[in-house]
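A single protein chain has been removed from this complex, and every other one stays in its place.
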Amino acid sequence: MSNTKRFTISGIIVVILLLIPVVVSRTDLMTWLTFTLLYIALSQSWNLIGGYAGQQNLGHAAFFGIGALLVRTLWLYGTPLPLALVAGALAAMIFALIIGFPAFRLKGVYFIIGTLVLAEILKIIFDTILPHASVLPSKLLNDYSLTPRYYLSLVIALLAVGLVYGISRSKLGLGLMSIREDEDAAEAAGVDTLKYKLTAFLISTGLAGLAGGVYAYFAAAVLPGHMFAAEWTFDAVIIVFVGGVGTIIGPIIGSIFFVLLQQLLNLFLPAGTHVLVFGILFIFVVLYLPGGLVGLIHKLKKNAS
Amino acid sequence: MIALVAQTFVNGINVGALYGLAAVGLSLTFGVMKILNIGHGEFLMVGGYVAFWMLRLAGIDPFIGLPIVAVVLFLFGAVSYKLFFSTLSGFHEEQKIKNSLLIGFGLFLVFPQIARLLWTGDERAITPFYSGGSFPILGIRFGYVPLAGVLVAVIVILALHLFLKKTYFGKSVRGTSENWKAAKLMGINVNRTYMITFGIGTAIAGVAGILVGLTQSLSPGVGMEWTLKALIVVVLAGIGSVGGAFFAGLILGVLEAVGAIFMGPYAVALGLVIFLVILMFRPQGLFGKA
Partner (left out) sequence: MLLDVKHITKAFGGLVAVQDLAFTVEAGEVIGLIGPNGSGKTTSFHLISGFLTPDQGEIEFDGHRITGLKPHKVCQGGLARTFQLTKPFAELSAAQNVMVGGLYGDTTGQTTRQAVKESEEILEFVGLGGRGDTPAEAFGTVGRKRIEIARALATKPKMLLLDEMMSGLTRTEMAEALALVRAIRDSGVTLIVVEHVMKAILEISDRLIVLHHGEKIAEGIPAEVLKNQAVIEAYLGE
């Protein structure tokens, strides 16, 4: 598909998305859309570090949580939302910088486990020091409207997709992919692997922090520990892989599919079944279909022509 | 005061033995096959549930039923290996490690859900008639069950150690882990060796699961918690040090118990922090080879 065609279609979709709140008033539909967009942002942010740079960060929830917690706290204390969001993203990025330096010196496996453990530590800490749910004060609850939440989610999703897309076509993207393919060879070709891994990590965590901010703004009541729940990482990872790791469309399709499946399955089957289904799909993809749904579509197209 | 410290120490050893046992299977699998199975804890959970239902439905005492659980988990593990991990053995090392992590992660997603569907999310404890009993020595309480647990852990690890050192199969496992190409040339069926090793690892995890069910409780989500514990111990001990895993487990157990006195609920984070510190400053662990 040519670039012009691609942009036109994307443009049309964006316009449609912008107009949705005008025509749709059903809260469940709006919630579903808001969540899909949230997942698109979150999974795309992981895609940058895990899919393009090849560093499987299993502690992504930590950055989502930091963003969410800070945004909610600041916003509830009166900070204008945009400022709070920026603060949330920055906080996530600062944290990423602090742990990125030592973490990236660890060889492959250790990095993956290290980030997982880190997120767990944060969850335990916040579960303990903030055990009570944060509930919106009654004034805000009365004024609660889904529309601004939807638009915020849309903006962040567009930002995430746009940013990752731009990077994927740039010199930075090429460098990241070279690191993914072979770190030693990348170094030998002049790529400062530590610097670029950190760069991807910072952008990725900043976006995750923003996604967390969206969630913080959206949730009427939420347990702070839940903001750091490992599910946020895992959902992002399985969405990216099932959709198509290292592609732009992959996380988008994956997110739509994931939330749809979640809603559908929750109607008939016990909660959490969608995780089971996606988990099985995930294993299948890792073993037999590394390109995910996007790869599958490509293969089918190729066979058809 | 001394009594408190001593009791804490004993409690720490009790839990630590479990940590060590939980870690041994993981260490074995990673040392031999370079597969880091994040789903390791899931097999522990299944083992615990099997023992639970054996007691509940058939009245079989968990210690007597231990061999049954071991066999069941061995087979379960071998089949899992065949299904999920054997395709990985062809990849070159870094890819294999990354993919095995992903697969383990997939198992971690899937197993708890299945467990929840089958057995509900309720917490289960394995409670034979003698659980809760204890005897005092110098004012320190020694629980029957935890003590038996430590004993079981020691026996299992010793047995494994002897198995690897003395038997032909054990030697072929070690040979395959050193150099699988050479092992293959010597006629060792590498794939089968891997499968059996994996099965042994999961069998041990299953046994650990019984002990967890006896001394703590079981729930579908227990897997990840124990995988993390096992990971900490493996890293603390050093990859490839199977015997060291036991001692590292004891160390972790005692540290957590002591930490709980001063840090309360944050003590759990202590283990994780130690893990990170070791990872950064001494990645080969306390007993491992550099």
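Letters A and B name the chains as they come in the text, with residue numbers starting at 1 for each one.
Just so it is clear, contacts are C-beta pairs under 8 Å (C-beta built on N, C-alpha and C of every residue); 3 or more make two chains touch, one makes a residue touch a chain.
As the structure is a prediction and not an experimental result, all values here were calculated from the model.
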Among the chains presented, those that the missing one touches: A
Touch with the omitted chain, as defined above, among A:Gly100, A:Gly114 or A:Gly175: A:Gly175
Of A:Leu37, A:Ala62, A:Ile167 or A:Ala186, the residue in touch with the unshown chain: A:Ala186
Interface with the unshown chain - residue positions in chain A: 170-171, 174-175, 177-178, 181-182, 184-193
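One rule holds in what follows: only the chains that are shown with their structure count from here on.
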List of chain B residues in touch with chain A within their complex: 36, 84, 87, 94, 97-99, 101-103, 105-107, 109-110, 113-114, 116-117, 224, 228, 231-232, 235, 265-266, 268-269, 272-273, 275-276, 279-280, 283
Contact footprint of chain B on chain A as seen in their complex: 56, 58, 102, 105-110, 112-114, 116-118, 120-121, 124-125, 128, 230, 234, 237-238, 241, 270, 272-273, 275-276, 278-280, 282-283, 286-287
